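All protein chains but one are shown in place.
On to chain A.
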Amino acid sequence: MDVRSTPSYLYWLFCQFELITCSYLMEPWEKVLFYSFNLAMLGLLLYTTYVCVAFHASSAFQLLCSFLGAPRENALSVVK
């Protein structure tokens, strides 16, 4: 394994991905289909992560602040 340079390490990782998912064996049009599907899924995952995690992180942070400050009856009302 070549750790001398990051680009070749990334290339090696990409080769591993190709071998594991059998995309090494696919014809070019199948590869295009497979990669675009994967990238679409990855994009969707990242977007969902961004939206949900941001939402929950900010609400948890505000809840924490409310404990340090005055207690509220309804914790959910923190997010407006």
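To be clear about the criterion, contacts are C-beta pairs under 8 Å (C-beta built on N, C-alpha and C of every residue); 3 or more make two chains touch, one makes a residue touch a chain; residues count from 1.
Everything that follows uses one rule, which is that contacts and distances are computed from a predicted model.
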Report summary line: Should one name the undisplayed chain from "60S ribosome subunit biogenesis protein NIP7 homolog", "NTF2 domain-containing protein", "Auxin-responsive protein" or "Aminotransferase class I/classII large domain-containing protein" using UniProt, the answer is "Aminotransferase class I/classII large domain-containing protein"
Query raised in the report: Among A:10, A:25, A:42 or A:64, which one is in touch with the chain left out?
Result: A:25
Report summary line: Interface residues of chain A toward the undisplayed chain are 1, 3-4, 12, 15-16, 18-27, 30, 34
